[in-house]
Structure formats: C-alpha cells, structure tokens
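Structure incoming, see below.
For this view, one protein chain was removed and the others were kept in their places.
And now, chain A:
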Amino acid sequence: MAPKGYKQEMPPSGGYADIEWAKRPAPKRIGGIATFGLFSAFTGAMWAAYYFEKRRQKIEELEMRDARIAVQPLLLAEQQRMMLKQFRDNRDEENELMKNVEGWKTGTLWGEPVYNNIRNRWLWPATEEYFAHCPYWEKFNIVYDTLNH
C-alpha cells in the first residue's frame, strides 16, 4: 500500500517551454576596425614612450660618463705616484731581505732576468709581486676592494 497524502507532480500549466535549439551569437561590443585602431594607438603610444624614456636614460648615462672621464686623470695621476712609491719600497725590502743570500740579484732569479724584454717595454708587475711583502689580508682587501664599500 502506498502512503496516503502524496501529490503527483505534473507539467506546469500551459506546458513546458520550447527547447532552444537556435544559435545565440554574443552581442557585438567592438568592431574589427575599432580593435585594430585601438591596437595601433596603444602600440604607437608605447613606442613613443619607449623612445623618450630611452633618450632620457642615454642623456643621463652620458652625463655620468662625462663626469667620470673628467676626473679620471686626477685619480690616475695619484694612483700612479702611489704605485711607484710601492715599487721602490718593494725593491728596498727585497734588497734588505736577501742581502745575506749568496748569488741573489734583486729583480732577477739568481741573476737571470724574469722577462725576455729586449725592447725595454713597460711591464706591469704581477699582483703577487706587488703585494709580496704585505700580509695576506691587506692584499685581499685591496684586490677585492672590500674596504671601500
């Protein structure tokens, strides 16, 4: 026996709505020409912005390069004088250090020149030579420029 009080569901009055089978295209908000126009306008504006920004950056870089080039002789002159003093100190130190060694000649390896330098060109001494009589950390600090930053 079925329970009492149920109600049979029936179709709504007037029947179901028709099934939508036709294609419903999206509403047209912007046309093709307008899309292309927007693209062109935006790209053009960005090109212009890029051009002006790049020009500004180049001008600033040029100004900074000017400033660096202008003071370079001043710093280079001071640096070269400092290095020449150190060369002399190193030579004196080597003379003092090796004075008791028989057959040692300063600046050479037992009397044999270090470089084959026939035309007497200028050769910058190696870093290990320049800092030969310094503590290791002094060389480290100067070579890796740690004390300046």
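The definition used in the following text is that a contact is a pair of C-beta atoms (placed from the backbone, for glycine too) under 8 Å apart; a residue touches a chain by one contact, two chains touch by 3 or more; residues count from 1.
Everything that follows uses one rule, which is that contacts and distances are computed from a predicted model.
The protein name that UniProt records for the chain not on display, among "Ubiquitin-related modifier 1", "NADH dehydrogenase [ubiquinone] 1 alpha subcomplex subunit 8", "Origin recognition complex subunit 3" or "39S ribosomal protein L13, mitochondrial", is "NADH dehydrogenase [ubiquinone] 1 alpha subcomplex subunit 8". When the omitted chain is restored, the residue from A:Glu53, A:Glu96 or A:Glu129 that touches it is A:Glu129.
Screening A:Ala34, A:Met83 or A:Val143 for touch with the missing chain picks out A:Met83.
Although one chain is not displayed, its contacts with chain A can still be listed: residues 59-60, 62-78, 80-81, 83-85, 87-88, 90-91, 94-95, 105-108, 113-115, 118-125, 129, 132.
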